[in-house]
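Pasting a structure here, questions to come.
The complex is shown incomplete by one protein chain, all other protein chains being positioned as in the whole.
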Amino acid sequence: MEEVQLEVSYGRTSNESAIEIDASHMDTRELNSLLRDLMLSGYERAVLRNVCGQRYIGTRLYSPQRRVMTIEIHGTPGNDLGAFLFGHRIVVHGNAQDGVGNTMASGEIVVEGRSGDVTGMSMRGGRIFVKGDVGYRSALHMKEHDQKRPVIVVGGTSQDFLGEYMAGGVVILLGLYGAHTASFIGSGMHGGVIYIRGEIGEEQVNSHVLISRPDDADTEILGSQISAFIERFPDLSLDVDCILDSEWTKLSPRSSRPYGKLYASTAPD
Amino acid sequence: MRSLVLPEFTISRSEECDRCRACEHQCPFGAHTYDVSKDKMISDSYRCAGCQRCAVFCPKGAIEIRPAPSFYRPNASWSRERIEDIKRQAESGGVLLTGCGSDKPFRIYWDHMLLNASQVTNPSIDPLREPMELRTFLGSKPDRLSLRSDTDTATDPFLMVETPVLFSAMSYGAISYNAFQALAIAASRSGTFFNTGEGGMPSEMKSQFKKHAIVQVASGRFGIDAEYLNCAAAVEIKIGQGAKPGIGGHLPGEKVSQHVAATRMIPEGTDAISPAPHHDIYSIEDLEMLISAIKEVTNYEKPVIVKVAAVHNISAIASGIVRAGADILAIDGVRGGTGAAPKVIRDNVGIPIELAISSVDRRLRDEGIRERCSIIAGGGIRCSADVVKAIALGADAVYIGTAALIAMGCTLCQRCHTGRCSWGICTQDPGLMRRLNVDDASRRLVNLLSAWSHEIKEMLGGMGINAIESLRGNRDQLRGIGLHEWELDVLGIKGAGE
Partner (left out) sequence: MSVRRQKLYSKEICACSIFGAMSRAGERFTGERVIRAMASMHHRGNGLGGGFAAYGIYPEFREYYAFHLMFTGDARAQREAKRAAEEFLLRNFDVVHDEEIPHSDDVHVRDPPLLWRYFLSPSKHGEDIDLPDDEYVVRKVIHVNSAIDNAYIFSSGKNMGCFKGVGYPEEIGRYFMLDRLYRGYLWTAHGRFPTNSQAWWGGAHPFGLLDTTVVHNGEISSYGTNRWYLEMLGYKCTLHTDTEVLAYAVDLLMRRQDLPMEIVAKILAPPTWETIDRMDVRKRELLTALRRIYAPLLMNGPFAVIVAQSGRMIGLTDRIRLRPLTVATRGDMFYISSEEASVRLISPSLDSVWSPRGGEPVVCEIDGMFEGRLEHEIAGAA
């Protein structure tokens, strides 16, 4: 079946290791099977046209040899885009739905529109760049270890519960298009850092969170991640110094043990 | 604040004691100390957990630990436990934490069911000489076998066990590295599986044990990446646990050592918090999505297990889970163990596993989807007869956790959450951990499985059955005793003599 499609819907692009696929009549499993076959046979870049709702794009691409490829998506990919992503690069020319980069380990996801709820949930490495806004519970339980430090940069803002249970990593909201209205930011946060450009009220932030101004080390992180963001969205014509030179708020956990006092032992101390 | 709680145990020391201080060395809670000036061992019964480590290791057999005889004025409503829990909360203001499965006297249905044996009308079988098969396949079975070779013959992935007993999820971090390794070794020697729980798999163990590992994906997503998921025989999505249905987990920072941190992929010393739900599963169709995502990342090569706590609506939930694509359903009953759980949850939430197995099995049969998944039952399996009864009620296999810990030395002192396990099982303290010898512990586990397997064969033989699959859902082999009508109905069995 896949062989038939190889003839019908593939178009070779100028680059020999790149390929173009019309996904309009493919279901999730078919499309992901195809991508896996392509990766295993050496393709490094796939351009998917007419994607509409297919889920888990990029998820099937784990290989012990750690091959990586770039996937460009035209259309609206379905939920869990790049879930468990292992080193690949995905670019969405449009909006993405819920669960972008769910539990991803490494690689990069670029969304040239908005992305939905739980963006970057449990992410442990790699980067996600979203040009627009992100939905509820983004960066939920993101975590870091050793050299692996996940990063999410959002051009707009987020909805409620940003960074819930956050245990590591970096989240940056650039607030390019309007005010931040999210509540319950950083509920249960016990690691990592959130940087927000523009005004943010104390009542929007959970009591587990310490509100401060970024220091020089923070500015360095911001500078490099914002430059990477600008590089990915040149059409926004942003200037990194101009962005850095704005009102910034840093949110970090008050404690790495937010619930330490909640419990009592039935055993004597 | 001075504690107003009475000690739970008394320590008595006979004259045999020669003050060798072994007890002092063995007790991680500080119940024994040596007074140099008086050349005397001092007991602090307030600190005693009743773990019996000192009694077992006293070279003279001089120590005896007994429940403390002191009591409050007897009161049916205000038991000693209720009084002391209140005092502890008044002293701390916290949620009471405890370890191990519930010790409350919920009816143990295993003890109210009797097994059948053949007499005259068909022969019982002697398992020592006749073939007796315990091999079981866990996973989704197709409705029919297609003999056309090209397309449909690839069946769904499955697990094969040589005995229908698997080790349930116990994470590295909750239990010690030695205990974790002992389980892995025993599983691989016994032809069954161990379960990583939600703590990830230490990287040096991945290649050696991947054929016998069930790796878990729980709400905290600790230690999970594509490689971990692919280094396993099956992937288990943990939704809930019998000891604490509906709530999350919490590995305190002091248990997150450097190696635990590396395995969980989090910084050393931070709390490892597992949220109550998976935040990408708020609904049954979201579960379908996580199951599919895991099948995608493992290239449809591993069966996916979904583990839930046995709760009120368990049969409807089970039906949804099967329809969402789970290959194996694991159900954990109210008596299931834990390394740490709020006492109020452990002792008040959930239903017994026996009732859950029966109602789930019946519901799935009624809906014609029973073969689309296998059932692993856990939470209160104490002996081989429990295994046989669970399978006769409709389970395919069982998970054991507490029984495995006891085999390694655990005495159910319920101090797991303190991280001071005197037996070296539930601790990350290097000194305590060393007490558990990996070879010795794994041999005990292998012995236990082998003993149970023999006993299961004896029981099967008595029923005139020589393959475990003929026992599954064979409720005719069970009769209830001392049960109410409704209980017999839920269990789907007749009363003894009926």
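Remarks
Here the chain labels run A and B in written order, and each chain numbers its own residues starting at 1.
Here is the rule we use: a residue touches a chain if its C-beta (ideal position, glycine included) is under 8 Å from a C-beta of that chain, and two chains touch if they have at least 3 such contacts.
A quick note: this is a predicted structure, and the numbers were derived from the prediction, not measured.
The missing chain, though absent from the view, touches A, B when the full complex is examined. The residue touching the chain not shown here, chosen from A:G116, A:G168, A:G192 or A:P258, is A:G116.
From the options A:S33, A:T59 or A:Q97, the residue with contact to the chain not on display is A:Q97. Annotation: of A:T59, A:S122 or A:Q159, A:Q159 touches the absent chain (contact as defined above).
Chain A meets the missing chain through residues 28, 52-53, 55, 75-79, 95, 97-98, 114, 116-117, 135-136, 159-161, 181, 183, 203. For chain B, the list of residues touching the undisplayed chain reads 282-286, 288, 292, 312-313, 316-320, 323-324, 367-369, 486, 489.
By our rule, only the chains that are shown with their structure count from here on.
One finds 36 Å separating the Cα centroids of chain A and chain B.
Only residues 28-29, 32, 36, 55-56, 59-60, 62, 64, 79-80, 83-84, 86, 98-99, 102-103, 105, 118, 121-122, 124, 137, 140-141, 143-146, 148, 164-165, 167-168, 188, 190-191, 256-268 of chain A touch chain B when the two sit together in their complex.
Residues 3, 5, 29, 46-47, 49, 85, 88-89, 91-98, 220-222, 224-227, 229-230, 250, 252-253, 261-262, 264-267, 269-271, 273, 275, 279-280, 289, 292-294, 296-299, 342-343, 414-415, 417-418 of chain B are the ones that touch chain A when the two sit in their complex.
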